[in-house]
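All protein chains but one are shown in place.
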Amino acid sequence: MSDSTKYPVRTDRAPVPVARFSQAVAKGGLLAVAGQMGFDPETGAPVGPGLAEQVHQSMRNLQTVLAEGGATFDDVIMVRVYLTDTDHFAEFNRLYDSWFENTPGGAYPARTTVYVGLPAGLLVEIDALAVIG
Amino acid sequence: MSDSTKYPVRTDRAPVPVARFSQAVAKGGLLAVAGQMGFDPETGAPVGPGLAEQVHQSMRNLQTVLAEGGATFDDVIMVRVYLTDTDHFAEFNRLYDSWFENTPGGAYPARTTVYVGLPAGLLVEIDALAVIG
Partner (left out) sequence: MSDSTKYPVRTDRAPVPVARFSQAVAKGGLLAVAGQMGFDPETGAPVGPGLAEQVHQSMRNLQTVLAEGGATFDDVIMVRVYLTDTDHFAEFNRLYDSWFENTPGGAYPARTTVYVGLPAGLLVEIDALAVIG
């Protein structure tokens, strides 16, 4: 069956992986999207020092990779958010919520948010699991 | 097909999300449950300063959200545990294990445990992925 084949997503319109992993991969009706950070896909550099720029770029990258895999945020069931500072939580939520203003039926993805370390200057990483079958 | 629709879980008997995410969402036979912490759904406040109270409340919240989505711990394939102190590991395992005393065939979910930062006073966050299809 076609959905038992694994399809990688590759696009220059989102940050290119620096190791042997895919931006996303589809198999069996699932689309797993790699953690996205605030890198500008054109320059390869972080978009800016601020949380807002990094969150929106991370979400744009997620959206681009999802689209390349035939999905939208409406197909996402789980989002994992990795922040680096608990003081960012309230602002992060405002930024995040702006991406889900038009979700049909309020069927937002589930989400887990934890606070981790990231490479210097990076404030947020976000990944997603979508059902596209 | 019905399972290609995304169904959000909403219940007042578990902590209400503070942003645009669902307590859980079902699609394509999967039920993804958002990270649960030791919040009392009635008061919205943490249940207590101790690990035991917080772990049991987190697990109760998980169980409540799973149930609202038509699932039990027996349907869960993966649990992610976020602790804040490596010294909590042994006690956490004792508390966690008490929730799986009657798992049929010892078919416990897989689990990953890591140590992260959480908002002040919170010691544990737990999420789950269940297969309900």
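The letters A and B name the chains in turn, as written, and every chain counts its residues from 1.
Here is the rule we use: a residue touches a chain if its C-beta (ideal position, glycine included) is under 8 Å from a C-beta of that chain, and two chains touch if they have at least 3 such contacts.
Only a predicted model underlies this, so the values are computations on that prediction, with no experimental measurement involved.
Asks: Name every residue on chain B in touch with the hidden partner chain.
Replies: These residues touch the chain not displayed: 29-30, 74-75, 77-79, 86, 89, 93, 96-97, 100, 103, 105-116, 129, 131, 133.
Asks: Using the document's contact rule, name the residues of chain A that touch the chain not shown here.
Replies: For chain A, the residues touching the absent chain are 4, 6-8, 10, 17-28, 30, 32-35, 80, 82, 116-120, 125, 127, 129.
As a working rule, only the chains that are shown with their structure count from here on.
Asks: When the Cα trace of chain A is superposed on that of chain B, what is the rotation angle, expressed as a multiple of 5 degrees?
Replies: 120
Asks: Can you check how far apart chain A and chain B are, centre to centre, with Cα atoms defining each centre and the answer in Å?
Replies: The mean C-alpha positions of chain A and chain B differ by 22 Å.
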